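With one protein chain removed, the remaining protein chains of the complex are shown where they sit.
So, subunit A:
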């Protein structure tokens, strides 16, 4: 490969082009001006000017999660970099491959407390998968190519490349690909002994359950296809974490709904009672396990994960398979088929009878009256009116609305559901919807929000309007920090400390001020028409849906309780969490 000489700034753009990047989300500033100058002089890469660096990183996340490609953000030094920290941490927790390029003060000023200087690699070391400070222009292209490799290999994650301004101005030799084979080569093929152990367990299991997570989505479309094949062939029930929704279709007859703290009754009961738990690309997060001692006490636990540190981190695993989900499932299916496709069908049939009984509880039931829109109803209607659209992408903010969205919306395909799972970042959904819409210009992209979360990154409405991105901001407005309010009701004697959203803006006027369309809906009778008006509007919309103010999100596993000890709708909420449970978040 012949090396070409060019400036560091040009290298950045060239490396992005060579990596297949078509969109960069960013915000200029002094330390990245040379790169912005290069962006100005080319047409291969679109640059989307966000309104806050946090928005750039979440938009890159939305782009990455809806495409399976790497999302790219470009920000300046100092405050530009520190504003990116929340997005980086979010991407780290949810294993989203993104690259954040930060400007830095020139190398000869590093350490002098220069204007807009921050120790960016120091600050972002714990919130990136890896980061680099590039001090030589000759190394810049190699580092950027390596950054793409690291972000996408193994368990994906965010990486950051910090580029001092003098490195951007100086000339050096550009390499089209990584200079040498990277040392970083995570294991993707699963150990055949572990796979054989799991096949043995599958053949014998009486109460098996697939518990799948975001790892299936991250592994790519092939993983979801193989998962579907495995589930259909075995006939075992399947549940998923918040992160894994869509890997198996919600309309599939083996689907028993999301599990966890606000998961479905049948899914949590099945988790508690199963005798073989097959964890595929999930990580036994505390929203899933609840209190460890009471977690699925009688099951063999098999765990397929690409990250060795996920094994035995929280839950002791019986059968551990380290590898990429698609690779492992392919081998698993091969071995299982070659041994005669055996399952204990009779016992599994009885297991399904139990699950059917739990389903009859109808844990998502709610009562919609004629006066006030229930938030569940708003989402049920949104689902009814949009579920046939294959190009529907949903992002969310964080809180009650997020859990209701996970409960009441069905996802048929992977990469159509973007939500902040691990970090629980309020303010994620709006910029993420912009990233998704950039990747899928003609799709129906809806951000399901609460009014409080939405206000955290409302400035990005300017971005949506500027680039004519028809994102729909579907705000379930209860004038409360709903999940905080719910916990205060459960845990703090109904003392609603600072959980009332006072002085809210008029969202319709706010939309108009940004140059977008605003829709207000408060009457259940108007809801369907209003939703259709939102969908049919060719442009960004803020939908202010005034909902019941004191609705709680059920079902719920209260802190410190087991999966078979859930609160259902209309539950008595006083005194259900004891002192031990109340210290948990």
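By our rule, contacts are C-beta pairs under 8 Å (C-beta built on N, C-alpha and C of every residue); 3 or more make two chains touch, one makes a residue touch a chain; residues count from 1.
Convention: contacts and distances are computed from a predicted model.
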UniProt protein name of the chain not shown, from "Phospholipid transport system substrate-binding protein", "NADH-quinone oxidoreductase subunit L", "Carbon-phosphorus lyase complex subunit" or "Acetolactate synthase small subunit": "Acetolactate synthase small subunit"
Hidden-chain contact residue, picked from the options A:111, A:126 or A:349: A:126
Option from A:57, A:70, A:99 or A:150 whose C-beta touches the chain left out: A:150
Which of A:173, A:200 or A:501 contacts the chain that the document leaves out: A:200
Residues of subunit A (touch criterion as defined above) contacting the omitted chain: 121-122, 125-126, 129-130, 133, 150, 155, 183-184, 191, 193-194, 196-197, 200-201, 204, 300, 307-309, 311-313, 316-322
